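Worksheet: one structure, shown below.
Only one protein chain is missing; all other protein chains are in place.
Every chain is named by a letter (A and B) in the order it is written, and numbering of its residues begins at 1.
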Amino acid sequence: MSAPDPAAHVLDLPRRDARDKLTGATRYTVDRMGAGALHAAILRATGPAGRIVTLDLAPALSMPGVRGVAAAADAPGLHGIGVADHPLFARGHVRQPGEPLAAVAADTLDQARAALKAIVVEIDPDPACLTLDEAVAPGARLVHPDWRDYATLVEGGNRRDNIAWEARVDRGEVDAAFADPTMRIVESAYEVGRQSHVPFEPRAAVARWEDGRVHLECSTQAPWTVRRVTAEVMGIAPSQVRVTVPPVGGGFGLKFDCSIEPIAAILARKTGRAVALELSRAEEAASCLCRENARIRISSAIDPQGHIAARDAEVLMDCGAYGGEQVFLTTMTAHTLGGNYRLGAVRLVTKAVYTNTPPNGAFRACNGVYCTFALERHTDEICAQLGLDPLEFRRANVVGDGDIGATGQVFRGNVLGEMLERMEDASVPVLPALSGTLPDGRLYGRARTVGTWFVFVGPSSATVHLHDDGSATLVTAGVEIGSGSMAQGLPQIVAAQLGIAPDKVVVRQADTDASGLDMGVGGGRTTVSLGAASLEACAAVRAQLLEAAAEMLQTPASGLILRDGRAEIAASPGAGVPIPELVGRIQASLGPVAGHGAFTAPGEPAMPGCTAGHFIEAIDIPVHAVHEAEIALDPDTGHVEVLAYRVVQDVGLALNPRAVRGQIQGGVAQGLGYALHEEITHDAAGAIRQTGFETYRIPGALDVPRVEAILHEGGPSIGPLGIKGAGEVPILNVPAAIACAVANAGGVRVGALPLTPPRVLALLRGRGGRD
Amino acid sequence: MPPANSSAESRRLLTPATIPAALEAQAAGARLLAGGTWLMRSALRDEPLTGAFASLHAIPALSRLDLTPEAAEIGAAVTHARLAEALAGIPELAPLAVAAGASANPGVRRAATLGGNLCATEFPAADLACALLALEADVDLERLSGPGRVYMAQFLARREALLPGALVAGVRIPRRAGRLGAHVRLPLRKAGDYPVAIVSLTAEVADGRLSRPVIAVGSVEPVARRWAELEAALDGVSLDPAAGASAAAGLLSSFSPREGIEAPGWYRAEVLPALVRRALAALEASA
């Protein structure tokens, strides 16, 4: 028997969830909060730092409608990634504005909110570290004075003072290269703000305590993470937590971590009632686990041949008051800031830094987006200072077949080089040069940037049941967050593998009671990891079917194929047996037909000894992108209009090309928001000032151009059928391409994001990069 | 489900049918409610929304939109959408038509009223207020003691004192044939957000020269106001957008621009010359 050709899986399958989403029938978690549930509200700290002197919950309990209250004593455990530093409710000390102090469940939300006001809180304020500068200054006040006491979940990270985690890459003789007088040295520094995800469905959960276990119905990307963290903070067994996930109204990484779910769980346990918790928009914004603000310093030593002999960089990432995802992300600078280009030697020091501000988290391509911005701006600055053509420089220096990456991993294929050629062929620019003046007087700029990101592979499991009606059920912990992976990609794989129509594949809603472990939907991993597990599950089912068919048709299994709902003799179309009949036969003899599949990261090796504090050695599946932006810059107001935008994306195999193009259009739009409009700032107390749609401006229909997308197939991938994740990477190069185009248009050194009209006008008028 | 229906039992909505009835309700403590686009966001501003409210939608006089050769008389309850539609193509009223048709977004324009735009004292980016200033409108106020009329500039400058006990019934805009106008706003995106600066301008244009220009600036300071120095500088000079912008650039020091989350103060002032140029160019195009 031969498995179906990868091309047999390719299809522009429509979304199965679109019809209900278009008629308002889809019920997201926020649509399931009526029907007898109590409503919860969270009391949050107002200041950035202080000692909790008094937290008297008793008055709240006597308020009308109140059924239960919860605070630190109800959540003994600490959680975190790399370091367990994060309590669910502030315990003894407040470390960030908006930190949860307590929560109330009442008959109505108004009653719950009224009861919060009755809680007596007294906090003795401490001085706070609100910025990276303050936090890393000698003698800085420690956000976590007891940092040594926290459990370290992964070894190897350097931790000290306000450095939650430090990761390093040291490969080759960096200092020697920088000291070599034949080298040209180019130094750059960049700064970026936070980006808020703004999923239209805020974080929300409904918890029920049933038979000694909690059932959480919640808007999450990672049900198994919610299961684990809820158990950790409550001090119960993970098996006491069940997580199910309705359709999710947008995640973008925000819901890749567990945050509010345990609060609902604790209140459900204490009240014995269903408890609904939904963040208000202002709360969602103020507590958003943003893409972090960061500072990047990068220097390169360029040899006389125009190659990068050495690179030295330091990245400070603001993790806010708790380490979270940023601890892991210190690893990723190696593959982004240290990526794209061949480097003779490299030193990268990346620090996740505690500040007394709201914690940050994962956001679509995470720090890859601003590291690509910094790297590509730096690359253009190298070219400007050395008088090199930026397109030629990239062609000459991008990693190709056999080249090694920052941590010594070996790249295969000339993927970036080929993609640059395809962009060259596709580009029909408005003006021939990279900068100029448009007929209407605006300044024109164009830039082409390269980027490298990865697929965050990791554990997934899948079970496929094949039924005697010819349908199949796919059981995983995958969640449909809008990307189409669960609505399109996975049913396409199962259908093609089993020779049945995609609409015969039922995709079970995520339920940790029904599925095996899964790392969650994010990092471009869904179709790859869940797809690989599904493929393996299907292989087991196929084997059973074909064995039975071989017997029935008196033909060796190797001569049979599954297609159109039948097992057929490949050489004689029409000669075969319907799958329902086959399944019925197997059921009668062996029992129902099912297969299980499992997948995890194979763990691409790196050069031994060149990394410290890294969570992964190398990237299992590199994903490359080439973007080109053409912009018009209004010299009077600093407004940037995107005239044209082109993407060449390394997709491996495009399983559903139309859906991939939809992800690219949407990902670029989100990147344009980060590049041009979306700015998070703090007030004097460290609290996020943009708490609504008036002040946090996501792009509208007039702000986003049509993106021309070219899907570059054939780049090597260990993913099933050769696929790569396609939903995460479209955002990767956008701020880089826009910033380089703005720099070209205005003849200015762009060192900060976002490029809002005030910041651009400040640059043009020499007021400096930040306001 | 997070509605903030605090003290629901204490909230009442009255629908007076006449202006005196609305004033009586107001005297008894009710807050006047027009399109709701400001009041219904009270929770976001941490302001309580309690007590009684008197909706103005059922008072026919407040929905009037009368265009005579001498004047446009517009009731306070007329929405932005209706204004934009009714005033389209009337050259001397162009600033108001543009302001009404470009503010916020279509959904808000269908609800937000002229009166609401004038009475939202905490809202610096009101498009209509700025346009009405440039059009030298008068504001009709009703009180239990009787009606009154104040100049728009006076109204904006003294709103806090004038509004208690009063109801804005509408505006009267004198129509002066031969006068042209323009309204230029600068949101940070292409559309959909409030402008960080507004220039509204009217003038007579004869033989390529401006005469008696009236120039209003909105969103730069907390309240829209006229730019007297620029009016004086442009009176009698030739209609030249670039020259007008240069003149404006030399007269920015009179502004004390407001700092905001969305834009720093310096930016609001520094874009004004460009907005003046655009406004003059629009005037030139319509001349």
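Here, contacts are C-beta pairs under 8 Å (C-beta built on N, C-alpha and C of every residue); 3 or more make two chains touch, one makes a residue touch a chain.
Note that contacts and distances are computed from a predicted model.
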Absent chain [UniProt protein name; select from "Fe-S cluster assembly protein SufB", "AtpZ/AtpI family protein", "Sugar ABC transporter permease" or "Carbon-monoxide dehydrogenase small subunit"]: "Carbon-monoxide dehydrogenase small subunit"
Options A:134, A:421, A:468 or A:694, residue touching the unrepresented chain: A:694
Selected from B:25, B:59, B:83 or B:104 as touching the chain missing from the view: B:104
Identified contact with the non-displayed chain, of B:75, B:192 or B:264: B:192
Interface with the undisplayed chain - residues on chain B: 1-3, 5, 8-9, 11-13, 15, 33, 35-37, 40-41, 43-44, 49, 53, 55, 57, 104-108, 110-111, 191-193
Those residues of chain A which, in the complete complex, touch the missing chain: 12, 14-15, 17-19, 21-28, 30-31, 34, 197-201, 247-250, 252, 280-281, 481-484, 658-659, 662, 665-670, 692-694, 698, 700-702, 704, 706-707
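Here is the rule we use: only the chains that are shown with their structure count from here on.
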Approximate Å spacing (C-alpha centroids) for the pair chain A, chain B: 44
Residue ranges of chain B touching chain A (in the complex, touch as defined): 1-8, 44, 186, 188-194, 196, 261-264, 266-267, 270-271, 273-274, 277
Contact footprint of chain B on chain A as seen in their complex: 30, 33-34, 39, 109-110, 113-114, 276, 278, 280, 282, 634, 636-639, 641, 677, 681, 689-692, 694-695, 697, 699-700, 702-703, 756-758, 761-762, 765, 767, 771
